[in-house]
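Got a structure here, written out as structure tokens. Questions coming.
Note that one protein chain of the assembly has been removed; the remaining protein chains are unaltered in position.
For clarity, chains are labelled A and B in written order, and residue numbers in each chain start from 1.
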Amino acid sequence: MELTPLLAGLVWGLALSVARQWAEQKAAGRADRSELFPDRDVVIAFIVLGTTANVYSALLIASGAPQVYARPSALVALALVTASQLLIFLMALRPSRLDLDLALAASAPYVYLAALWIAAQALGAYTLWLF
Amino acid sequence: MDPVLALMAGSIAALIPLLAVMYKGSDLDYARAAGLISSFAAGFVFGVLAQLWAQFYARFTYLLALGLMSASLGYSWWGIYRRWWVAYLFAAAGWIYLIVLIAAARALGLPDPFLI
Partner (left out) sequence: MDKRQIKRFLVSFFPFLVFLISVASPSGDYVFRSVQPASLQPSPPPYVAFRNGTFYLYSSPFGTWRYPGLISVSVNGPLIYINSDCPFGLPTYLRGPGGYELDVFVPPGYQGTCRAELLYGSWSAEYVFKVREVDWYPGVDVRAAVVLNGSGWQFLQLAPDGALYAWGVEIGQLPFSGCVVERGGVLAITQQMPYTELAPGVLVNGSPMWVPYPQSGTSLASFLLDLRGNGTFYLYPAPCLKVEAPPAPAVDPIAEASANDIGLMGAPTPAAYVLARPKLAVAYRIEGPVATVVAANGSSIADRIYIYGFGLPVDMHMLLYYIYFTPTAYLTSDLVLFGSKPPAGRLGPFWAFPGNGTTYYYLGPMEPYLRNAPLPFGAPRGWAGPFIVVADGTGRWGGLPQVVSVAVERLGPWS
């Protein structure tokens, strides 16, 4: 486990979740925020952990030198990670009731990477980038 | 020794209580803000010291410094939770200890501040 990308993602995730609290406060005013945004606890946890996972995987893939970029599967992973992080931005700065579904959509890169990993273990490959 | 890692450690130590306060909807007054700054500083120094583990893990003064920094972080968070600024004075104990060590090492001409 590399410490620097992990901590960098964690810091950014915490900052985004603080931004979400501020956005929630602005949207709710005096009203009760748990009524307005159900599942806000899960969404907060997802913002923190999801940002950490996105930054971690993006930095690890990018450190794989130019050879990794020749693999389409790695480029697809980077694209999914970027899209996921944009959705997390959306969840942090524009809270809404649909945030749980947005979070589920933003989990796409993790499911993709896990599927690649299972296929790699089955094929005996030592890299995730099978194609 | 990587200063970026220490900065990140300090940021994490300050962002966690901030997130907790804002999540609960409590208001952020000057006592709590002072606590956040104190947490950041304690986390930063802890990050610096933790990176030197391989060089100093056998020294009592170093282990004591690590423990006092953790206690300092704990006291800062306690002060934020309870809005009790006296806790920050207890948090300063770790600071004073480190400053005394460094001054003593400078005066004695020793290469590093962990005396024994």
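Going forward, a residue touches a chain if its C-beta (ideal position, glycine included) is under 8 Å from a C-beta of that chain, and two chains touch if they have at least 3 such contacts.
Because the structure is a prediction, the values reported are computed rather than measured.
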- Message: Could you tell me which displayed chains border the chain that was left out of the figure?
- Response: A
- Note on the structure: Touch with the missing chain holds, among A:A79, A:L93 or A:A125, for A:A125
- Task: Could I get the residues of subunit A that touch the absent chain, sorted low to high?
- Result: 1-2, 39, 42-43, 45-46, 49-50, 52-53, 56-57, 60-61, 63-65, 67-68, 70-71, 100-101, 103-104, 107, 110-111, 113-114, 117, 120, 123-129
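Criterion: only the chains that are shown with their structure count from here on.
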- For the pair subunit A and subunit B, the C-alpha centroid-to-centroid distance in angstrom is 30
- subunit A - residues contacting subunit B, complex: 3-4, 7-8, 10-11, 14-15, 17-18, 21-22, 25, 33, 44
- subunit A contact footprint on subunit B (complex, rising order): 2, 4-5, 8-9, 11-12, 15-16, 18-19, 22-23, 25
